[in-house]
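In what follows, a structure is listed as structure tokens, so that the remarks can point back to it.
What you see is the complex with one protein chain gone and the rest in place.
On to chain A.
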């Protein structure tokens, strides 16, 4: 292995860690795939339920969404989707925002947004299910 210009500052330790410029390894790729599979399975269950519950009287909608099994599926879906969204948007930001400062700000905003959306969705499902 010859030292190419620019990479000669890399220590052997960094090279064997293999984490590259993104400072993370295959964990990101793997999490994207695992959450993708979870999203796929959960959507197939949740979509018919949401269609069923949509457009009904509020009491009817609440009764459907409040069922423990439905609430659990919706909670899992919200968590999995928000995880998937966060790491997906992270890649988009890393690809298209070249300035380091803006990139860091965008990545923080991405984290805030996905956690806020996920928390709001989870809170709504729990409130409905607990009958509040």
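Basically, contacts are C-beta pairs under 8 Å (C-beta built on N, C-alpha and C of every residue); 3 or more make two chains touch, one makes a residue touch a chain; residues count from 1.
Note that in this section contacts and distances are computed from a predicted model.
Chemist: UniProt name of the unshown chain, from "Tryptophan synthase beta chain", "Glutathione import ATP-binding protein GsiA", "Ribose transport system permease protein rbsC" or "Succinate dehydrogenase cytochrome b556 subunit"?
Modeler: Missing chain, per its UniProt entry: "Succinate dehydrogenase cytochrome b556 subunit".
Chemist: Of A:17, A:36, A:72 or A:105, which sits in contact with the chain we cannot see?
Modeler: Looking across A:17, A:36, A:72 or A:105, the contact with the absent chain belongs to A:36.
Chemist: Decide which residue listed in A:19, A:72 or A:92 touches the omitted chain of the complex.
Modeler: A:92
Chemist: Need a quick check: the contact residues on chain A for the chain that isn't drawn.
Modeler: Interface with the chain not displayed, on the chain A side: 5-7, 9, 33, 36-37, 39-40, 43, 50-51, 54-55, 58, 61-62, 65, 74, 78, 81-82, 85, 88-89, 92, 98, 100, 117, 120-121, 123-125, 127-128, 132.
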